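All protein chains but one are shown at their positions in the complex.
Let's look at subunit A:
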Amino acid sequence: MALAFDEFGRPFIIIKEQESKKRLRGIDAHKANIAAGKAVARILRTSLGPKGMDKMLQSPDGDVTITNDGATILEQMDVDNQIAKLMVELSRSQDYEIGDGTTGVVVMAGALLEQAERLLERGIHPIRIAEGYEMASRIAYEHLELIAHKFEFDATNVEPLVQTCMTTLSSKIVNRCKRSLAEIAVKAVLAVADLERRDVNLDLIKVEGKVGGKLEDTELIYGIVVDKDMSHPQMPKEIQDAKIAILTCPFEPPKPKTKHKVDIDTVEKFQTLRLQEQKYFDDMVQQCKDVGATLVICQWGFDDEANHLLMHRNLPAVRWVGGVELELIAIATGGRIVPRFQELTPEKLGRAGLVREKAFGTTKDRMIYIEHCANSRAVTIFIRGGNKMMIEETKRSIHDALCVARNLIRNNSIVYGGGSAEISCSIAVEAAADKYPGVEQYAIRSFADALDSVPMALAENSGLQPIETLSAVKSQQIKKNNHCCGIDCNDVGTDDMCEQNVFEALIGKQQQVLLATQVVKMILKIDDVISPSDY
């Protein structure tokens, strides 16, 4: 009870309204937190690996999402529990930082929590467990670096990159054509990559989807695709060698920001105003024409009259183009975004070899393709698929593949997949554990056990005997001293991941270990949960 007595012996309450708050303390708090974390991990556990299952999520508005991506599942779940929210955060930060392995990191955190629970029952202090985990994670981190391979690739030899992207894609629904999608992702990343600085700006890759067709029709376009059509139905549908004026001002009479009124009280004023108005439109179009633009892309709308004038002067135009797209177009065509008509100059125009409008299906859906741009550093991946959910899921998968390719360009070290890296780390951590005196030894050993849970889940999802398979693979690793042995999920016949070409980026794996450990440490340090009761 948070009850104290003042110097006169009168009782007073330190935390008010005890009755209306729920409070968990000590070992109960730990157990409740661990249980919540485990529950989240349990949901994701079946999504791990190439044979992982999908989750169907229904949003508050009734929209359905079907996905296999850990970050997306957690994001869309209506989580209320505080600890569960921490797990959601964990997966999100893995998504931001690395882009892939969002399921793995949660599964690992769940396993660490499970092990911690056992240690708590033995009476080991949570802080000691946390410290042990910290040491173990450092061992694992260093061991990963040890077993990592550098692999060489350049603009001509992209095969290793494609292989790694295929590993990522093989766990998604799109694995039917993972080869072609992986190639698309790699080409897209290489197109925008700065190989000198080893940096990739993923903002330059636009992923656009359109329902219809089939997954095999997905293509990479060296240019920009905009989901808009020409402002006037009779404008030309194809422009060769376009010079593009990129405007952020509307084709409308100016609207000064300051409040003002124009009073019309005589006939003359009425007439001058009318002439003025006509001149505005004329000037605007003339200014675009004067600098030699052959296509106008505008962020805002056009007045009917301006629209006709543009059409009349043979100046095709696209209206209501979003800000992000406008920026991409500017980057791709080498043009400048012009905020005022007065500032238009020929140098500020963007250039593109071909601009065309393309129609899809039986409805009047049209899109504008801007291709052969002056600066081909912006690309678009255009996804087709049987239904909306498929497209959304493909977008997420492509995003993961893009991130993986980017990570490899940043740091070309890889580890082998299929759980082999985890098993290898587990062996290393186990061996190192004996060297530590004190209670931490137990925590380190538990960490090794937790690492085993990822390959275990992989084996389980693939329909293999988890314990049997894992112990077989582990003994193989130790016997042959080959850290490439992993779980043979696809039933290929060999457990050497090197032969199966299953790679993962080193930094992705390292990040997983670090992030999972950090979150578990944080959860273990909580010993008091105070939450307002329902009101």
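Quick note on the criterion: a residue touches a chain if its C-beta (ideal position, glycine included) is under 8 Å from a C-beta of that chain, and two chains touch if they have at least 3 such contacts; residues count from 1.
Heads up, the rule we're going with is that contacts and distances are computed from a predicted model.
Chemist: When you check the chain that is not on display against UniProt, which of "Cytosolic iron-sulfur assembly component 2B", "NADH-ubiquinone oxidoreductase chain 5", "T-complex protein 1 subunit beta" or "AP-3 complex subunit sigma-1-like" does it turn out to be?
Modeler: "T-complex protein 1 subunit beta"
Chemist: Kindly state which of the options A:Arg25, A:His125 or A:Arg176 is in contact with the chain not pictured.
Modeler: Per the contact definition at the top, the residue touching the missing chain is A:Arg176.
Chemist: Check the options A:Gly26, A:Gly123 or A:Pro233 and report the residue that touches the missing chain.
Modeler: A:Pro233
Chemist: Going by the contact rule already stated, which one of A:Arg197, A:His260, A:Lys435 or A:Lys479 would touch the omitted chain in the full complex?
Modeler: Per the contact definition at the top, the residue touching the missing chain is A:His260.
Chemist: May I ask you to list the residues on subunit A that touch the chain which is not drawn?
Modeler: 28, 31-32, 35-36, 39-40, 43, 46, 51, 53-62, 64, 66, 68, 73, 76-81, 84, 173, 176, 211-215, 232-234, 252-256, 259-267, 270-271, 273-274, 276-278, 280-281, 303-305, 307-309, 311-312, 359, 361-365, 385-390, 463
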